[in-house]
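All protein chains of the complex are present and in place, except for one that has been dropped.
Chains here go by letter, A, B and C, matching the order in which they are written, and residues are numbered from 1 within each.
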Amino acid sequence: MARQAPPRRRPGELSFAGRRRLFVVGAVGLAGLLLWGLAGLPDFSTFTPVYGQVLNRVAVEERSTTDVVTAVNFDYRGFDTLGEEFILFAAVLVLGLLLRALAEERRGKIDDDAPRRHPGKTSDAVRLTTVALVGPTVLLAIYITAHGHLTPGGGFQGGVIAATALLLVYLGGDYAAMRRVRPLTLVTTAKAAGAGGFVLIGLGGLIFAGAFLQNFLPLGQPGHLVAAGTIPLLSLAVGLEVAGGFVLLLSELLDQLLVLRRRRERRSQ
Amino acid sequence: MIAVQVVALLLVALGATATVMARDPVRQAVVASLYGLTLGVLFFAFQAPDVALSNIVIGAVALPAMIMLAIAKTRN
Amino acid sequence: MSSIPFATDLADLAPVAVAGPFLVAAILVTALPFTRRHVELIAALATSLVVALCVALLLKALHETGPVVSRLGGWQPRPGGVVVGINFTFDSLGAALALLAAVLVAAAQAFTLRFAAAVGATFHALLLVFLGGLVGFALTGDLFNMFVFFELMSVSAYALTAYRIERADSLQGALTFAFTNSVGAIMILFGIALLYGRTGALNLAAVGQALAGRESDGLVVVAFAMITGGFLVKAAIVPFHFWLADAYAVAPTPAGIVFTGVMSDLGIYAVARIYQTVFQAPLAPHAGGVRAVLIGFAVATALLGAVMALGQDHLKRLLAFVTISQIGLGLIGVGLLTPDATAGVALLISADGLLRAGLFVCLGAVLHRCGSVYQSRVHGAGKAMQRVWPVLFTAGTLGLAALPPFGAFWGKALIEGAAADQGYGWIPAVFFVATVLTAAALLRAGARVFLGWGAQSTSSSDPREPKAEERELEESRRRVPQAMLASAAALILAGLALGALPRVIDRAQQGAHVFADREAYAAAVLGRPIPTRPPVAAAHIGAFEVVLALVTVLAAVALAAMLLGRVRIPFTPPAGLRRAAERGFLRLRRLHSGQIGDYVAWATLGFAVLGGTLALAT
Partner (left out) sequence: MSFLPYVVAVWVCVIGLYGIVTSRHLIHAIICLSVVQSSTYVLLLAIGYRKGYAAPIFIDIPRSTKAVDPVVQALTLTDVVVGGAVTALLLAIAVQLDKHLGTLDPDELDPLRD
């Protein structure tokens, strides 16, 4: 597109320098205020919030988890995580819209600046290494999701890691393979099943235990893989949703690049 | 406060500044990735391995990847 | 925790009003053939469920002497008042807002009825997630959970704004919306972190209890400023307001209905909620200062919104500035900090919310029928529409102007009465000016569109070329669908009739007294008996209020007639004055530049000014 220079500022609009002056005044005030407020906190490393201390004392016993952070995220404050899941859900829905628009576009016009957008050629060594990494990455993702209630990690971290496996496939440059590992319907369904599953487990609490998101499964022993009641299930639901969401996200951004690359490869054959 | 925290905090401050000051988006994506990593280190130093892990997968891997892809799509 | 599963209290079902729409949204986006065919039906069923549940919750709240508590996860408070889980804690005001949100989403769905092709499953899913976010935000009793639901309703609102991704202005409206509101959310989180670092609690009641014992200091003031400021971004209070007109003007009409009717209102509701539960006790010695600061921001908003509304050619943008002005008026009531004023706000925002939503549907119908929402382009084009549309539009506008005895009037009268009690006797003047200007702007717009009155070209100060617009819904433009008419009529009639509900003022007052009762709130959350409250003195609304309201409406009609050239102005203002006013107005509208950088700079300054003035006032 031709780069004509429209009048950057019209009379009455803030000039760039004016905007910066306005901001500096505001930012100095804001920073001063925040520091004034923070000065009222207990000194660093002297405060033990009562909420957290109570949970550290009781959570292992009450929830049979060894990772208290996970117990907070999926049980004591599970409703926060429900909200968080649906923030992700809403963001990813927009990406679905973009994907659909992209698909329509592809049927229509062809981009003319493809060569310049190409990310660069991949050597065979890189291909091999990255593809070889996919398996371990997926395994790691499953491990991290399944052990969320025992060790650091959980559905969220595992989900993102699973999604990055897709990125590895892309770096390996295997477009056909990426299409295979990412059948869109399946991914969309996984995402929806994750989000819906979280709600269903919550409703299960309402039906079987009396309150929304209340645990209704046997708790088992702390330190065991099959323990902690609904926590691992909720973690799995989050993992599904996050993985699905990030796969959609990455593929929305990847798709066009890959189409262009494939087109070029076909031309050079 | 232990030394590793002081260093990590200073690196975080520096990293944030560098991320903001990198006006070229590609360079910025790289700097942002390093910044995410630094934050991860700081969170480990704050005894928060859960957060560190997720910040590393998000801030140091997923987001920079998305940024690079977005840039690749918008470059002309 | 109930010993018999599912033999539960109604309160335990409250989370279903959030989780239900979520679940249905997740089902809608799966590729199941059944859901694909019946998207509207499924979405409508989910919303009806929420409406029914909110009605039940409202009735329950009206019968209680304290707030209703629903403990998510079944977690009971621990000894020493430590609340380990998240609670929904709400009174009739919160439940009424949740109900308002559900009703507006139902209206938005009715608006889109019969247009499955234009509005797909994604849109309905987003609308349901948005509904869950609004309801959760209205009902929750936990600071951090408020932040999460603030973000949830924000993100789904950005998504709805950007829904028409083939339009650059929708995308950019979503971006300015997202940047400013994200900054607001981050500041809220700073405030929450400060409070947690002081009290080690996140539950509103627990934080309030922990703060109550101590004199307020810098931390308390700054936390209050940051949290309030963040919510004021959502409420679009000057100077945080810039994003609102940009976003509302480009949002698809069904989304705009909900935005204009309830989203901003939730911003000021949250300010009141936070103040009454958390900051009331520590800031009590400084209530006068807090009042002055909040009312200062509110008055600036009410007036600026009104002036800007008068200068808009784009109808949705006009209504956006009307929204800003009216939320400013609402914040005056919140800022007065008394239960009676809060009761007034509750009545005002629910009546005005319904009416504005109804007017938004009218604009959607104009867009559908005439292909544009620029007054200058559809001048007189509304003549071809059914005669009921101008009638509805005028009725809605007069309702917004608080014509007695309709809905908004009682709210306005209560706020003005409370203002006089607090020594703010000049508040009725602000109401007068803001109401006259906004109502005149709407009446003039209606007369231009539906009657073809006034000169065809708009004011010379409008530098903008109307851009190409697309009709939102692809169907013959000859007829406006009946569903659209039904939703407009239902919303406007409901808004007008609100004042006629049995004992509505009394009930609002009762609700507001529960709302403002910090002790009762804490007792309900911590499972202690709720202290008895002295009976509420009925508010007195005198003949003066009625006369003033009538004069206001007449003045608005007169101003509109004058602007349309229907009435000769008996004098000519000097040309110099006229030019100066035009220049001033142009400057003002140029500040609304659509630039993210400008808006964020203003917001930063806003936080500094809000915090600074609060620091000086306490």
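In the analysis below, a contact is a pair of C-beta atoms (placed from the backbone, for glycine too) under 8 Å apart; a residue touches a chain by one contact, two chains touch by 3 or more.
Remember, it's a predicted structure, so these values are computed and weren't measured experimentally.
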Looking at the whole complex, which visible chains does the left-out chain touch? A, B, C
Identified contact with the non-displayed chain, of C:196, C:297, C:374 or C:393: C:196
Touching the left-out chain: which of A:73, A:164, A:189 or A:235? A:73
Hey, which subunit B residues sit against the chain that's not shown? 1-2, 5-6, 9-10, 12-13, 16-17, 19-21, 23, 25, 28-29, 32, 35, 39, 42-43, 46-51, 54-55, 58-59, 62-63, 66-67, 70-71, 73-74, 76
Which residue numbers on subunit C touch the omitted chain? 144, 148, 151, 155, 158-159, 162, 165, 167-169, 171-176, 178-179, 182-183, 186, 189-190, 193, 196-197, 202, 245-246, 249-250, 317, 464, 467, 589-590, 592-597, 600-601, 604
Need a quick check: the contact residues on subunit A for the chain that isn't drawn. 1, 3, 6, 8, 10, 16, 19-20, 23, 27, 30-31, 34-35, 38-39, 41, 43-49, 51-53, 55-56, 59-61, 66-69, 71-73, 77, 80-81, 84, 87-88, 90-91, 94-95, 98, 101, 150-152, 156, 222-223, 242, 249, 252-253
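Here is the rule we go by: only the chains that are shown with their structure count from here on.
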Mean-CA-position distance for subunit C and subunit B (Å): 37
Can you check how far apart subunit A and subunit B are, centre to centre, with Cα atoms defining each centre and the answer in Å? 16
Indicate the whole-number Å distance between the mean C-alpha point of subunit A and the mean C-alpha point of subunit C. 31
Residues within subunit A bordering two or more other chains: none
Hunt down the residues of subunit B that sit against at least two other chains at once, touch-wise. none
As the complex stands, subunit B meets subunit A at residues 1, 48-54, 57-58, 61-62, 65-66, 69-70, 72-73, 75-76
Going by the contact rule at the top, pick out the subunit A residues touching subunit C in the complex. 10-14, 19-20, 22-23, 25-30, 33-34, 36-42, 47-55, 75-80, 82-84, 86-87, 89-91, 93-94, 96-98, 101, 185, 188-189, 191-193, 195-196, 199-200, 202-203, 205-216
Touching residues on subunit C, where the partner in the complex is subunit A: 1-6, 8, 12-13, 15-16, 18-19, 22-23, 25-27, 29-31, 70-75, 78, 80, 82-86, 122, 125-126, 129-130, 132-133, 136, 144-145, 148-149, 151-152, 155-156, 159, 162-163, 165-166, 190, 194, 196-202, 217-223, 225-226, 463, 586-587, 589-591, 593, 595, 597-598, 600-602, 604-609, 611-612, 615
